[in-house]
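Omission of a single protein chain aside, the complex is shown with its protein chains in their original locations.
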Amino acid sequence: MAGNSFGTLFRVTTWGESHGQGLGAVIDGCPPKIALSEADIQQMLDRRKPGSAKTGTARKEADQAKILSGVFEGQTTGAPIAVMIENKNVDSSAYQPYADLYRPGHGDYTYDAKYGIRDWRGGGRASARETAARVAAGAVAAALLKRENIHVTAYTRALGGIVCNGFDSAAIEQNMFCAPDMAAARKMEERVDAVKQAGDSLGGIVEVLAQGLPVGLGEPVFDKLDAELARALMSIGAVKGVEIGEGFAAAGMTGSAHNDPLAPEGFASNNAGGILAGISTGQDLVARAAIKPIPSIAIEQQTVDRSRHARSISVKGRHDVSAIPRVNVVCEAMACLVIADQLLRQKAIC
Amino acid sequence: MAGNSFGTLFRVTTWGESHGQGLGAVIDGCPPKIALSEADIQQMLDRRKPGSAKTGTARKEADQAKILSGVFEGQTTGAPIAVMIENKNVDSSAYQPYADLYRPGHGDYTYDAKYGIRDWRGGGRASARETAARVAAGAVAAALLKRENIHVTAYTRALGGIVCNGFDSAAIEQNMFCAPDMAAARKMEERVDAVKQAGDSLGGIVEVLAQGLPVGLGEPVFDKLDAELARALMSIGAVKGVEIGEGFAAAGMTGSAHNDPLAPEGFASNNAGGILAGISTGQDLVARAAIKPIPSIAIEQQTVDRSRHARSISVKGRHDVSAIPRVNVVCEAMACLVIADQLLRQKAIC
Amino acid sequence: MAGNSFGTLFRVTTWGESHGQGLGAVIDGCPPKIALSEADIQQMLDRRKPGSAKTGTARKEADQAKILSGVFEGQTTGAPIAVMIENKNVDSSAYQPYADLYRPGHGDYTYDAKYGIRDWRGGGRASARETAARVAAGAVAAALLKRENIHVTAYTRALGGIVCNGFDSAAIEQNMFCAPDMAAARKMEERVDAVKQAGDSLGGIVEVLAQGLPVGLGEPVFDKLDAELARALMSIGAVKGVEIGEGFAAAGMTGSAHNDPLAPEGFASNNAGGILAGISTGQDLVARAAIKPIPSIAIEQQTVDRSRHARSISVKGRHDVSAIPRVNVVCEAMACLVIADQLLRQKAIC
Partner (left out) sequence: MAGNSFGTLFRVTTWGESHGQGLGAVIDGCPPKIALSEADIQQMLDRRKPGSAKTGTARKEADQAKILSGVFEGQTTGAPIAVMIENKNVDSSAYQPYADLYRPGHGDYTYDAKYGIRDWRGGGRASARETAARVAAGAVAAALLKRENIHVTAYTRALGGIVCNGFDSAAIEQNMFCAPDMAAARKMEERVDAVKQAGDSLGGIVEVLAQGLPVGLGEPVFDKLDAELARALMSIGAVKGVEIGEGFAAAGMTGSAHNDPLAPEGFASNNAGGILAGISTGQDLVARAAIKPIPSIAIEQQTVDRSRHARSISVKGRHDVSAIPRVNVVCEAMACLVIADQLLRQKAIC
């Protein structure tokens, strides 16, 4: 159990390297008789595809998900569901210079120190490509959640310092940054153009919204719904912070301002982000993840090689300017996995 | 496994309610021959004691930790270490009004909905008192880390909107808020006085600093060191956000500003907070937790009772104005648990 | 996680040494609103008490179970249930000779080799006294099973080579060996008397019978109901073999003799012992455990001390002639834990 599994009952194990045979996920614990097709998975996987936004690369990865087990006549059987995405047209030559050179902001140095061996091709296991397997697994979770009328979505809250105002759900699909604010999206475009020109990269904030949750999901004390979400989102390579509801802003509020009053018809506000004492309130669940800027940049940086000699590096090639919006669906997938797991855990005791 | 255990190899299980027989922790997986005494645990537990700061209550809880197993002649034996803290002088009568009334910002409503039964005495299992068991367990982890020359500490980064500038380690023990900035501490005192007067409460930010970590701790993909820390900190009832290194600020930075360059003598900066690709870099590990304001306030709020009738509530009695600084040692304890666990996991494979 | 926890959803963690402060169990994952009292636990624990049978010692252990958490107004709350049994009147002086001397058939040598430190008082963690915590936990599981109309019992199938014929359930409580065959019980008495006289000890076979199981419990592939039972029973120190249904006899049968035919009214036989492909059939579940003879005997044996010098040893004091029938309720408790866990796991998916 070296960290490649996630979940207690709805449990996912992923495998694969960026330039190996492929990537995969095994989902163990999915209830039987859930409708599931390769198209369900493909649809979610396609949202991770590069090239749809200015922040992404021009490269065309034709990731195709294939279900290898656990589905019979269009339904899950209760057996483990193995999904595989083959790596195609892999050319590792562009990574050859980094076989002995540590890219700043990447895991090259720490992987080498930890394991004493490193598959440097395309970043190996530490590549962001690893998240494709998460999305495939998240799509299976989403199929389960669909049966329970739970719907999870993720969109861009901020990019390169430009923060969205309000929430215009229609806007999300109308701009290339998946931002719920068209005015902000236009500014993001300018910002991205400028930074790309400079050979630099950008971070941002992704917001995850889950609707339709019943009250009662989440296991106190250590496996609180928010604790599991925090782990889930922070486990994505690019994420450096996670907050629920008002989050860090709550640190500056008073109790009278932050507490959500209850009324016979329900809660009067949702500063808590849909979670109280680690358990869902039945309101909208709101979480945000801080995404660091892509570490691969053309601008020259100082680094060292495996022998600890000083070197300079300029990471060339087709690299995204920001993980946003491709990472959005990864956040969404992780949230689906958490909720599906907690749903089954709640069913076990009630 | 209903969420009361934490860790993979260094694994803690806690139990106990605020007004039951007591609270306890069972630590399974602690290596043998670690020096450990009740005084080691007591010392850490005393830092959670109320009354030491203006934010705390005047109440005197004389929490005494007792080691029930797993230690022989001053050393751990490899057997599970059970620690118990007896509840003394418990009087639940002050909580009788809340037996059927949901306190806003507390888990009363969600616990009732989840379990259909609720031990309302002192908040039951959802009480912040639960964290005493975490601190006891964290003290055992700290004893292990001490052998490895790893040192973890937590202090106040912000309180009631007042943010500390810089880091004056000497200051931490010189002000009642455990703030590393004496000037900020003085402003905090004024803020706390005013809010206490108003019958309201405050939140803040705790910073955790771990020093002496070797490079290589953390298990990709899902059990990254930062992911485990995020879960650990977010599992504390009062925490609404967690960030590592530059955290949410990273979302607004460019790659060239955020990346930490490497030099022959080590990293040139530490924006990453000591973690790259989920694995410790050997630098200082820096994490922050956003603490929400204490939900129990004297100011009148709207709520409902179990029958969903509208009611108003004013939570009287001795309540802290802020979880800070009592929660600091809880954050520290959780970080110790995470690091101890990852240390053993790394030993297993290398 | 050093092996002191058991179960996936209905999860027990035990702690304690023979001559320490006491023994305990924390049960995490018990559903809420199960009726549970200390008397329920005490009743099962009393069956482990010595002195009730000729095989047992004359010693009087007054084991008293105390519930420390997780129960409110006579019902479980969903919070972890901590149970403690205090060690009373402990005198370790009789064990002083074995502080540096390895008793054959005991874990003295292996514990020393594994941990480099050993709590030799009363056998420490390796004492059979450890099983008291299992019985306490099993009683909680039994309370859950009772709600589901599942009933588990254990009795003696063989002792000292004398095997019971048939199954006379009334006989079990009418003889001191808990044998379902009065004639066999009489022969066992003679055998025990003779062996006790010789300063030797005896083994035997315990049979566990679970009735009322629904069809469908058990998780293929690795967590089959029989696999979990095998682990559960084999984890009892005295057990050297486990079999289900016809067990080892099945190895000598043909398929036509072993297969249980199905008829519209149900299975026509039960050679499988109530489990097919790791899943309960809804028939009686039958498992047997082989119990080795008590290793502490008065007869002189050859051994070594910690310095590997040859020594001879004669273990004096009040020792049972056989673990049977005291171990029966331990087997029963372990079976209860397995079934309770599988029951919750099945509820989670169906």
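Here the chain labels run A, B and C in written order, and each chain numbers its own residues starting at 1.
FYI, a contact is a pair of C-beta atoms (placed from the backbone, for glycine too) under 8 Å apart; a residue touches a chain by one contact, two chains touch by 3 or more.
Treat the numbers as computed from the prediction; the structure is a model and nothing was measured.
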Practice item. Quick one: jot down which shown chains the absent chain touches. Key: A, B, C
Point to revise | Absent-chain contact - pick from C:D63, C:E130, C:E189 or C:E332 | key: C:E130
Review point. Among the options C:A35, C:A62, C:A94 or C:V215, which residue touches the chain absent from this view?
Key: C:V215
Practice item. Touching the absent chain in the whole complex: find that residue among A:A2, A:M176, A:A198 or A:A257. Key: A:A2
Revision key, fill the gap. Cross-chain touch to the chain not pictured, restricted to C:A99, C:M182 or C:M234, is C:M234
Study note, to complete from the structure: Absent-chain interface residues of chain B come out as 8-9, 29, 31-32, 78-79, 220, 344-345, 347-350
Check your understanding: For chain A, which residues touch the unseen chain?
Key -> 1-5, 7-9, 11, 13-17, 20-24, 26, 28-30, 32-33, 66-70, 72, 75, 77-82, 84, 114-119, 124-125
Study note, to complete from the structure: Note that chain C touches the chain not displayed via residues 1-6, 8, 14, 102, 104-107, 109-111, 113-116, 125-126, 130, 158, 160-161, 195, 200-205, 215-216, 218-224, 226-235, 237, 240-248, 250-264, 268, 272-273, 276-282, 290-297, 299, 301-304, 308-310, 345-346, 349-350
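Here is the rule we use: only the chains that are shown with their structure count from here on.
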Review point. How would the chain B/chain C interface be labelled, same or different, where same requires over half of its residue numbers to be shared?
Key: same
Review point. How many degrees of rotation carry the C-alpha atoms of chain A onto those of chain B, rounded to the nearest 5?
Key: 180
Revision key, fill the gap. Between the Cα centroids of chain A and chain C the separation in whole angstrom comes to 46
Practice item. Could you give the separation in Å between the centres of chain A and chain B, each centre being the mean of its C-alpha atoms? Key: 26
Review point. Approximately how many whole Å separate the CA-defined centres of chain B and chain C?
Key: 39
Check your understanding: Which positions in chain A touch two or more other chains at once?
Key -> 8, 220, 345, 349-350
